[in-house]
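What you see is the complex with one protein chain gone and the rest in place.
Every chain is named by a letter (A and B) in the order it is written, and numbering of its residues begins at 1.
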Amino acid sequence: MAPGTEAAGAAGGTTPDVTHHTYDVLVIGAGGAGLRAAIEARMRGKRVAIISKSLFGKAHTVMAEGGIAASMGNANSRDNWEVHFRDTMRGGKFLNNWRMAELHAKEAPSRVWELETYGALFDRTAEGKISQRNFGGHQFPRLAHVGDRTGLELIRTLQQKIVSLQQEDHARTGDYESDLKVFHEFTVTELIKDGDRVAGAFGYRRPTGEYICFHAAAVVLATGGIGKSFKVTSNSWEYTGDGHALAMRAGATLINMEFVQFHPTGMVWPPSVKGILVTESVRGDGGVLRNSEGKRFMFGYIPEVFKEQYATSEEEGDRWYTDADNNRRPPELLPRDEVARAINNEVKEGRGSPAGGVFLDVSSRMPAETIRKRLPSMYHQFKELADVDITAGPMEVGPTCHYVMGGVEVDPDTAATSVPGLFAAGEVAGGMHGSNRLGGNSLSDLLVFGCRAGAGAAEYLDALPTAPAITTEAVDSALEESERPFTVQGDENAYTLHHELQQTMNDLVGIIRRADEMETALKRLAELTDRIPRVGVVGGRAYNPGWHLALDLRNMLLVSQCIALAALERQESRGGHTRDDYPTMDENWRQQLLALTFAPDAEGLQVKLTHQDQTAMRSDLFDLFEMDELKKYYTGDELGGHRAGQGA
Amino acid sequence: MGYQAKFEVWRGDSSGEGSLQHFDVDVEEGEVVLDIVHRLQATQAGDLAVRWNCKAGKCGSCSAEVNGRPRLMCMTRMSTFTEDETITITPLRTFPVIRDLVTDVDFNYVKAREIPSFAPPEDLEPGEYRMTQIDVERSQEFRKCIECYLCQNTCHVVRDHDENKQEFAGPRYLMRVAELDMHPLDVRNRKEDAQEEHGLGFCNITKCCTEVCPEHIKITDNALIPMKERVVDRKYDPLVWLGKKIFKREELEQRDATGKLSLDDAGPENGSPLPADSIGPIGS
Partner (left out) sequence: MTTTERDHGASPPIAPGRADIKARTLRRDRWWLSPLVNALGLATFVVYATIRSFWGSAYFVSEYRYLSPFYSPCFSASCVPGSSHFGTFLPAFPPWIPLAILSLPFLLGFRLTCYYYRKSYYRAFWSSPPACAVAEPHSKYSGETRFPLILQNAHRYFFYLAFVISVINTYDMIVAFETGIGLGNIILLVNVVGLWLYTASCHSCRHITGGRLKHFSRHPVRYKIWTTVSKLNTRHMLFAWITIGTLILTDLYIMLVASGTISDLRIVN
């Protein structure tokens, strides 16, 4: 995986050299979506480069624990794509892009089966099929899984498929990297366009600081999320909203940015691991939430819209684990936003655990041996990171910033953004999950839309009359921006600014939001916008984390402004967006999407917000729901097209 | 808690030259070594290079040597040291340094490419794969690997003899060969390759790979030794040789490996048909 061989300029010297590479498709991001997109584009005959900020195979996808949601019907034959589609729409409070939800539910099984042909080894049912487990918001056991390390299996499988494609190329050309190359430990700082169209990307090689310019007519963004804008997060350092910011600066639109998922169960102790995820499978496999009084408080938090699907007594909830057909599920398995808010409330009202969370207990629910067998990496994680034995006592957990539902607006079928040649898939794309994502729908999202983005990019190239070109000016301007921290001799420290940004977002645009707090947040973010250009760094360009952070900061700031602005605008509570001052869901807001574009002004606000209508659901999909349920989400006018209305 | 700890951290560049730099740094309760390195970055050495990612022991990025022992920094709790102890952090010794604690681990990616990929039976369609849990468990253990390369770093075959890097794939990739050889649906014979292409014979089963594995994979006992035994099957075992002569076992085994039988075992049901729509524009 040697980098380009042309020389890089010495750090700190005069204008450094730029190495140029040309590919058909450039995939930015090497997580599940990026790798799947690269595989698809390569299999369609394109030369593909994959850019990864970290080492190849370390993407944040490895953190996914629970599984991949796909209605294969292995555990319960009544499951099918329609049920999955309904669950997804319900979870997203009907704000989802329904076409994406439809494609996702239909194609997820094939994408999972495909992984087996790449060598994945999922846990099995007694008949030898892929085993599927229960998860919050899913009506049937649906998550294909491998213990609690499904994300690792997904990444490793795709990584090994990439290697196998490289081996095929090697057999043909004598070079493993002739047509598919992974540039790992590279960061893209800017997309470059030719007129309206994408023409490539500019970035640097992290180990050396060497600048690099990719010429590619199709670019797939698969950069993941934005969690590093928040203080308590389950996300790794890579999640700085690069793709969101790159797309915006290139002219694309973001939607749904107010919806940020706080996972209900992150570790709260010790402080150094605060935010690290405790998988939902702990609850799916029988773990229960208790407050300091020992009460299973979730029974008090079942919202009206879910009353019929959830157990109302502990006895019924407990019976469900062994007999799911005749009992309703326990409320610990409500969608994530509901559980996160409930925990938040318990803590706020003084019934929290010593470290400021609540208790998640499996130790009293199953034998130690079973826990170690079913939740090995959780057992391991608590033992080694916190010195806590989860087979002996309860864990302390609390909400942690986990996932952004919002992202780049894309065409569902091709993953194309509004910028020709630019595609987006995975967490960086918006719409699929509406206002709240169900657990397990992320990994399947990566695969389904990663695949579609790769295909979309390939088709775009096939129809492209002329290749775009990159001008020297564009490269110079991107270079200048990257060099700025070295040239300004600034007095601001990147680590301090990052800390302030995270604190602001956590405190003022966190899980429960209020108008006045968000206005304060926007003011502080505008101040930070002024200070970021003054960030200076010490050292050279070679593997300099201070410099890397300085460059990432502007992306984090841009997405933070998007989140704060959209959250202030949406005057209701829905899914991953909870307003203290507007505590209920308002059906008039359901079909409103908040769209954000890049438009820097003099006051430090870089974002423009507009309202956009959600397109009405296709009638055959609409008819999959019962009228009674739709009434909870839709205004009376919107219900006219339903079969119930027409039959009458 | 909260105290001042003494740290010695390797600072150096890609020439390999460098030295241990001393730091006094605050330590809070419940912290791990990586937290301290981050504190050094934020307060005393903004350009201190360290590779890390998830900080939860799941990605295998923050490998280094703490007091001479190969470890993940995020999984090394400060409470395992005394307060007056000087803690030394150095980069992985087997790989070239990029800067400070970051090493160039591309050796591993090169070795990964040299192992022929999973080879399923050609006539088996996606969705038709049938495997029993007991058959996949052995390979699943190896797939827990987070590729932290601590085993590759610790293995004396390459750590102490750089020249062996050509011929020796290292424990992680010999384990990969074992994983595929034990995969119930892999049809490729990998036994001779393990010995002749990937250098299994270099392993003298001194078990350091197992000792340092943060995932507690029994690399030596469950992958390397079984693989050595499988090589013995092909090359050195008198009874197996005799058995083959008498019962023509070779043929039987070949049929075993096609996976065809496992399908028959699982019955005729081959999963639900794909939704028509899903085949649509995606035709990979």
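Everything that follows uses one rule, which is that a contact is a pair of C-beta atoms (placed from the backbone, for glycine too) under 8 Å apart; a residue touches a chain by one contact, two chains touch by 3 or more.
Predicted model only: the values in this text are computed from it and were never measured.
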item	value
Partners of the unshown chain among those that are drawn	B
Omitted-chain contact residue, chosen from B:95, B:109, B:129 or B:173	B:95
Interface with the undisplayed chain - residues on chain B	10, 12, 14-18, 65, 67-70, 88, 90-91, 93-97, 103-104, 132, 134-135, 154, 156-157, 159-162, 164, 182, 184, 199, 201-208, 211-212, 221, 225-226, 228-233, 235-239, 256-257, 261-262, 265
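The rule is short, and it goes like this: only the chains that are shown with their structure count from here on.
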item	value
Rounded Å distance between chain A and chain B, as computed from the means of their C-alpha atoms	27
List of chain B residues in touch with chain A within their complex	13-14, 28-32, 35, 41-42, 46-61, 74-75, 77, 79, 98-100, 102, 104-106, 109-110, 112-113, 116-118, 120, 124, 126-127, 129-133, 136, 139-140, 143-147, 180, 183, 186, 216, 262, 265-267, 269, 271-272, 274-275, 277-279, 281-282, 284
Chain B-touching residues of chain A, taken from the complex the two chains share	1-2, 39-40, 43-44, 54-58, 60, 62-63, 72-74, 80-81, 103, 106-107, 109-110, 113-114, 116-119, 121-124, 127-129, 131, 146-147, 149, 152-153, 156, 160-161, 163-164, 166-167, 170, 176, 207-208, 236-238, 269-273, 276-277, 377, 380-381, 384-387, 413-414, 451-452, 455, 459, 493-496, 499, 537-540, 542-547
